[in-house]
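Left out: one protein chain. Kept in place: all the others.
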Amino acid sequence: MTPLLAEAGRIQGGWSYVWTAYGLTWSALALYALSLWLRRPRKEP
Amino acid sequence: MALKRTTWLAVAALLIAGGALAFIALGDLGSNLVYYWTPAEMLDAGSKAYGATIRLGGVVQRGTIAWDSGHTELTFRVANDMTPTAKNVLVRVRETPPQMFREGIGVVVEGTFDKSQVFTSNRLMVNHSNEYRPPKPGEGDRWKNTLSSDTTSSARPK
Amino acid sequence: MSAGRPPSLLGATWVLVRKDLLLEWRTRARANALVFFALATLLLFSFALGPDTTILRRAAGGTLWLAILLASVLALGESFRVEQENAALDGLRLAPADARALFLAKSLANALLLMLLGAVILPVLAALAGVTLVQGPGPMAVVLVLGALAIAGPGTLYAAISSQARARDVLLPLLLFPLLIPALVAAAKATSLVFEGDPMLQFQSWLGLLAGFDLVYWSLGFVLFPRVLED
Partner (left out) sequence: MTHALFTVVGVAVVGGGLYALVRGPASWRAGVAVLALVLLVSGAWYGLVQAPPDREMGNVQRIMYVHVPAQWMALMAVTLNFLCSVAYLFRPSWPKDALAEASAEVGLFFGAVGLVLGSIWGKPTWGVYWSWDPRLTSEAILLVAYAGYLALRRFIDDAERRAVWSAVVGIIIAVDIPIIWFSVRWWRSLHQMQSSPSTVDPDMVRALRWNAFAFLALWLVFLSTRYLIARARTEREMAPPPMVAEAAT
């Protein structure tokens, strides 16, 4: 067994994927909230 | 009266639609139009499986993972299940496997099978079970041996 | 019973199918345009995929069905535009016939047109891509019939909606294409199995999927079509 195989089976690190995922979620939620705010019904057009 | 006939026709049509949907879902289609073949199914097809692009799914057999001297080519055996006698196929991959790749995990490989009984693949995907657990303290690597093979979706009953 | 009895569902369907086919036969303009459009699509695919015949042969099933699908958008849109000239659709609505008969008739006429189109462009595709019907003409005919029904059923329903909307030429494919993906996959795979042989015996299953798709969407269209025409 090579040393690489002994480590295999478990993902090392990978925080970049996690931060991408969470950052994407937050910005998508914020953008959608913003779009709803911009489209809000107003009394007088 | 006319309304009754209309309703009856609508109910009949909806029943047909539901029946057809159930047929698509539960009929024998699922076992045939598969996302991947198991090693046993592919071997049973014999020479007819040669040359076509196929997805092959199963579990990595214990003690069969080997790299060539230059560490560029990976070979291992994909088996139907974790029993030592399960039907299996030798797979050759030239790609770095995902980090979760190990003995006993479910994999799906895309490639071609040929007369020499080697499956040459250019796309290796690892398939995760629906279990999520943290490592227990002091457990070390032992979970790799205790994880039962039926948690990987490739060993799931059809 | 009395003289004012409305015609039966199937009777009305038959009359309407004959009307549509007669209309088609008298002008033949639509069918001709469709055939030329589909042939042009086949040629474009052949150029886009390059001169490599192995690639062309492998893609032949998909090419055939994409050509039929793209042509069908024209055919479906046209089949309701015809009715809007001289407000013929309003006339049909006033007739004592069931709206569902209109759905069955329109879908059937469109399906027949698409089957004919497939049969015409098939030899051209065979010549361009160098394929032969390894499984024989019988299975190919079955695929063509089931595939044409799959496009025509939901296609007629959506064409009835989009023909009365703004930007109808954009709307019909936008609605129809995602819905048809399973049918397109099944028809294309079944066709390539006819062209290249069927090592894993999947042909029956793809046909089953296609038939199930037909039944689901024809039934839903049958139930929902009257709501599309009312008001």
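Here are a few things to note about the model shown:
We just call them A, B and C in the order they show up, numbering each chain from 1.
As a working rule, contacts are C-beta pairs under 8 Å (C-beta built on N, C-alpha and C of every residue); 3 or more make two chains touch, one makes a residue touch a chain.
Bear in mind the structure is a predicted one, so any value in this text is a computation, not a measurement.
Touch, as defined at the top, links the missing chain to these shown chains in the whole complex: A, B, C.
Remark: the omitted chain is touched by one listed residue; of C:44, C:165 or C:201 this is C:165. Panel shows chain C; residues 154, 157-158, 161-162, 164-168, 170-171, 174-175, 177-179, 181-182, 216-217, 220, 224, 227-228, 230-231 of it touch the chain omitted from the view. Although one chain is not drawn, its touching partners on chain B can still be listed: residues 21, 25-26, 30, 33-36, 57, 97-100, 108, 123-135, 143, 151, 153-154, 156, 158.
Against the chain not shown here, chain A presents residues 9-15, 17-18, 20-22, 24-26, 28-29, 32-33, 36, 39-41, 45.
Keep in mind that, in the parts below, only the chains that are shown with their structure count from here on.
In this assembly, the C-alpha centroid of chain B lies 35 Å from the C-alpha centroid of chain C. Centre to centre, using the average C-alpha position, chain A and chain C are separated by 42 Å. Multi-chain contact residues, meaning those touching two or more other chains, do not occur anywhere in chain B. By the touch criterion stated above, chain B contacts chain A in their complex at residues 65, 67, 71, 97-103, 105, 141, 144. Contact residues of chain A toward chain B in the complex are 2, 5, 8-12, 14.
Residues of chain B that touch chain C in their complex: 9-10, 13-14, 16-17, 19-21, 23-24, 27-29, 32-33, 37, 45, 48-49, 52.
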